[in-house]
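Missing here: one protein chain of the complex. Every other protein chain is in place.
Let's look at subunit A:
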Amino acid sequence: MHLHKYEKIWIAFGTGSLLVFLTILGIGAFYQGTQPPSCLVTLDPANVQAHESFKEENLGLHQVGENEYVVNVLATAFNYDLGKDAEGNTVRKIRIPAGSKVTFQATTSDVVHGFQLAGTNVNMMLEPGYISDYVTTLNTPGEYTLLCNEYCGLGHHLMMAVVEVY
């Protein structure tokens, strides 16, 4: 098979840049540890309360260290359950100090949902039977919309909450 000289240069350049690109992705994933969210922990979707993190009293924001927080979220059609505040009201908004290391842990007890904190890299799928988690540092103060970005039914676009970084 005859290859034109320019074609050879073109293929070599293309394949070479591809290899560099994939190597960078690989180093990012396996050396620097920026893997896409891939939590492998399972639970019973019909009984998520059996898991410590998703017991009713453990939902929502918890400080676990100086500048370290965990947010446990139970998604259902069409709501994110962030627990109740001291007065027993449903929490619609959580507030986290800027610069905190935050672990989001979420699951769903019914259908597939999305979990996206718009304006950040927190973006993961929630599937029945699996926990999804994402560890991040929220540096920039502001109001972030937590929303469902995977179609979950007729009220899908109403499924939201707010995370304020202050």
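Rule of thumb we're sticking to: a contact is a pair of C-beta atoms (placed from the backbone, for glycine too) under 8 Å apart; a residue touches a chain by one contact, two chains touch by 3 or more; residues count from 1.
Basically, contacts and distances are computed from a predicted model.
According to its UniProt record, the chain left out of view corresponds to "Cytochrome c oxidase subunit 1" among "ABC transporter substrate-binding protein", "MASE1 domain-containing protein", "Cytochrome c oxidase subunit 1" or "Nitrous oxide reductase apoprotein". Counting over the whole complex, subunit A has residues 1-4, 6-7, 10-11, 14-15, 18, 21-22, 25-26, 28-30, 34-46, 77-78, 92, 110-112, 114, 116, 118-119, 121-132, 142-145, 147-158, 160, 162 touching the chain that is not drawn.
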